[in-house]
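Here the complex is missing one protein chain, while the rest keep their positions.
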């Protein structure tokens, strides 16, 4: 890899001169023969030769070089049967729109059969990235400069270190300067130079740690000790970060459990209905998201946001259908509702299988939800889960408001306390039942929308969560939303804390057994409903 | 209450009796007797409902397609082929029951079926007892060779071993995380790989990380961050994934979100094919690897024809093909060839005839049926592309013959399988020259003596 | 028939209900002591340091407005509810706070609920059979046989509660009054030392009430009976000693006339009662 970089350097100088040249005179396009030759060199089988060809392209002062390399990196640089090199603009389906690699003019659609892509492997991918990074170091675009600076960590060799010094000096962007300094420091530390070690003290970047590790067993005792000390400090830092990370994992798993369970907490806790189809209502929410993304191709973000209300509506409507169609006939027979709704869950699953497909569906994660929020080099929090966590809390708060502050909430509580009394006070109990169940189901739909960002969107989505959600509700105390929240989050954290040493399976088992025993001790959960109401 | 019941009993029970008898009669009358001019019956034993339907239903369609094509080409021995489809519903005991139904009741001439190892294990005794033919199209853990089963999927030495060699020689990986779902295929494969890495490449204990997760595991945060730390020690690291089915989507999502790039820590998967990818947004996964014996992106006309036929058969422009489908393609043609060769569909005749039969595969080469009932396959390494396809970056210079018994497991090191006369043995022990079992027996006696 | 005869007859009728020897020690008179008992459901004191003693063989009526804590008191005695403070003794030997419902029941405390609860799926006969005092551990119950003697006892009680005709009907179909009777019958089968009877005559006709009154008064003497009742007429007809509960503690105690003249009582209970009736 270093080899490519040094070579990259040479071209870099050329490039910069080329740029300055362009500044004065009109761009002198080198004849396409040369370009064609450069590209043809790529169309070989051996990856080593391809490596050479890439270097050649770098060294050429052709300003299309970067585009070619990028296309090569993306696997969009291909050769048509007639020998022309083309850039594939969209490689989905069987016929692809392409453009000429040299002239950039569109050549319409071409069949896969007539195209040979110029394959690369991870080694070349690395080479290309580094090369592009070096080029980008001089790019006017600050983002490119930053990413290239990040890229160079641990990739610096003596030669490059020299050239970087002035770049650091001139770099006006702090991030770029910081990264490049680190990059050089890493190189120096690996060389066993004190300066490097000092510069790296407290840096949490893994490359820095590796470098210090090497420095720690350098023959110079002073350097070695300094490195060892630095490492010790870093290890401390890492421990803390690891703890925070586990906590975050726990919370995020917990938030999923809460989302899945909170709807049950309403239908089960408030109405006393054991809705085994709850999981399938979540599944419907997830499929709504998928549907939305199909309807709005190209803007997954918008689709996702729209599918929040949509998912709620769909699930709520199905919920109402279930309530009217089945549950209303099973008043006060919770065990029967369990069986009936279980049947419904089977039907819904099979419905999805036959109507849509037994295969999982692709739900795209929008840009702003993918990747992670970097706290420091050792701790970064995945964005999608952070959004889900936030979403869960918002949903919870919303439900609390509805239950505490609205007319519906009041009526719901009245009906659950004493049906007959509520009736006589003119509350339409049936209507309340419908609303409650619709609400619970709708929330399940919301959970589904969130889950579509974390896991499979397939017919079995629901089954994987139903038991866990019941556990959460029972553990938290039936009919108590706070209980559900606390139970969900704490179970999530317990699980994630156990996992590293117990393993995923055992952790899950331990949690289940723990809940079973807990229910024996406190049959009504963490926050039991008090008074006579609970007796019923 | 009791009084009521007593009153109603006689009638109720007599109905119950009639029901039972009716059942008996139906069961009995259901069985047909095969005549010579009847169509040749091809049993298809793939789950069409339940959790495995995702993977298996396409295989059922594949076999049906192959049968159609065969019939259009005039059938076999002048007889038409007829598919007999049953649904074992992803339920292992039901697999055994259905297999029995196919063989005892429907009296099919051959069965194409099964995906999971457990379903194969469940069916095995039935097929052996009733002397049927089973073509098993999925890559599996090996350690088995039955007289009545033909393994057209990859054995570990046709997938795992070459893949690891690619990682070591071409990518220069020095550190391996073996991540798998907790069932027999990953367990065995990983044990083989561990032994292989240590013995053949001197990889140190601490450079190998092994982790197992339950089926459909959906929360990968911890494990992925473990992998990340494992890879931060300065040595080039790769993940060898034997994660099964549904668990893959959340796994790859988590990888992408925790920013593990294929260029830093490539993941090479043995159970992720085009079909699994069709459920994932592959853009963040570009460059991750998979090892198979076939990829949809294979650039041969045979393959393009197969794909076109498949898309036509399913009527779905987006339909993808994958490795087990090719395995059925090969298996079916081998069986057809063997039937022609034997001039009959009689199981014993076909069993003898099929050994040595060679048919073209879809990647431009040929597959031959070995005496151990495994076949020769090329091994391809593909990199995930952003269009859900694999780009083939490496392949074995020649085809590799499937190995029923791994050379890296103490129990089976000295076992071989050869179903030709005179040996006709699935677990022949080359050390004590007897059929049946390894030297493990003696070892165990020694162990007990202690 | 003449009153005398009927009285005689009644004695004969009720002979079979002579309580079995129960371990309870009543040498010191009272069969039930409740001392400074307090129960609170999250803050609300349903029973507020209640003191009550029932003598052996006494018939005691307990009255009081709704929410006075009558039912809660019974819950405490039968072990359904545990008091927050205080002590409850059955005789001078058994601390009821250390026992669960079945133990208390087998000690000889029988209870009839406000809302009659019988085993609806079982026949009247079976209801009585289950209630019958017997060895109620698992295997004896499993191997229990229906002897003639047991049948006679059940028949006698059926006779008493006038359900002989319906003996093999599921209890579920009985009228409200009949259920009341069946439940009393179950009490009789238990042969308890202490009967707790919660609103026995709710939903009964005049005649039924009369029979109930006779029954309860007939029981008194052999067994101690505690009756909680709203119906003043009924209470007057049977009461020897009356306790008035108010807000979870004893407001007044004494003969019917004493309490009904007690100004406090008149104010909180009878007073309001008269207003209602007025």
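First chain written, first letter: the chains are A, B and C, and each begins at residue 1.
Rule of thumb we're sticking to: contacts are C-beta pairs under 8 Å (C-beta built on N, C-alpha and C of every residue); 3 or more make two chains touch, one makes a residue touch a chain.
Keep this in mind: contacts and distances are computed from a predicted model.
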| item | value |
| --- | --- |
| Identity of the absent chain, which is to be given by its UniProt protein name, from "Amylo-alpha-1,6-glucosidase", "ABC transmembrane type-1 domain-containing protein", "Urea ABC transporter permease subunit UrtC" or "NADH-quinone oxidoreductase subunit K" | "Urea ABC transporter permease subunit UrtC" |
| Chains shown that the absent chain touches, full complex | A, B, C |
| Which residue of A:354, A:376, A:406 or A:430 touches the chain not shown here | A:354 |
| Hidden-chain contact residue, picked from the options C:96, C:131 or C:157 | C:131 |
| Subunit B residues that touch the omitted chain in the full complex | 1-17, 19-21, 23-25, 27-29, 31, 33, 48-49, 86-89, 91-94, 96-97, 100-101, 104-105, 116-118, 121-122, 124-126, 129, 143-144, 182-184, 187-188, 191, 212, 214-215, 409-412, 415, 426-427, 429, 436-438, 440-441, 444-445, 447-448 |
| Residues of subunit C in contact with the chain not shown | 78, 80, 100-102, 105-106, 110-111, 113, 117-123, 125-126, 129-131, 133, 136-138, 141-147, 151, 168-170, 172-173, 186, 190 |
| Interface with the unshown chain - residue positions in subunit A | 272, 274, 276, 326, 329-330, 334-340, 342-347, 349-351, 353-354, 463, 467, 470-471, 474, 505-506, 508-509, 512-513, 515-517, 519-521, 523 |
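Simple rule for what comes next: only the chains that are shown with their structure count from here on.
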| item | value |
| --- | --- |
| Chain centroid nearest the full-protein CA centroid | A |
| Intercentroid distance (Cα basis), subunit C paired with subunit B, Å | 73 |
| Rounded Å distance between subunit A and subunit C, as computed from the means of their C-alpha atoms | 68 |
| Averaged-CA centre spacing for the pair subunit B and subunit A, given as whole angstrom | 31 |
| Residues of subunit A that touch subunit B when the two form their complex | 47, 74-75, 91-94, 112-113, 116-117, 119-123, 125-126, 129, 206, 209-210, 213, 245-246, 249, 252-253, 256, 350, 353, 358-365, 370-372, 380, 382-385, 454-458, 460, 464, 495-496, 499-500, 503-505, 508 |
| Residues of subunit B touching subunit A in the complex | 49, 51, 53-54, 57, 170-172, 182, 211-214, 216-219, 221-223, 225-226, 232-234, 246, 249-250, 253-254, 256-259, 262-263, 266, 275, 278-281, 284, 286-287, 299, 304, 317, 383, 385-387, 391-394 |
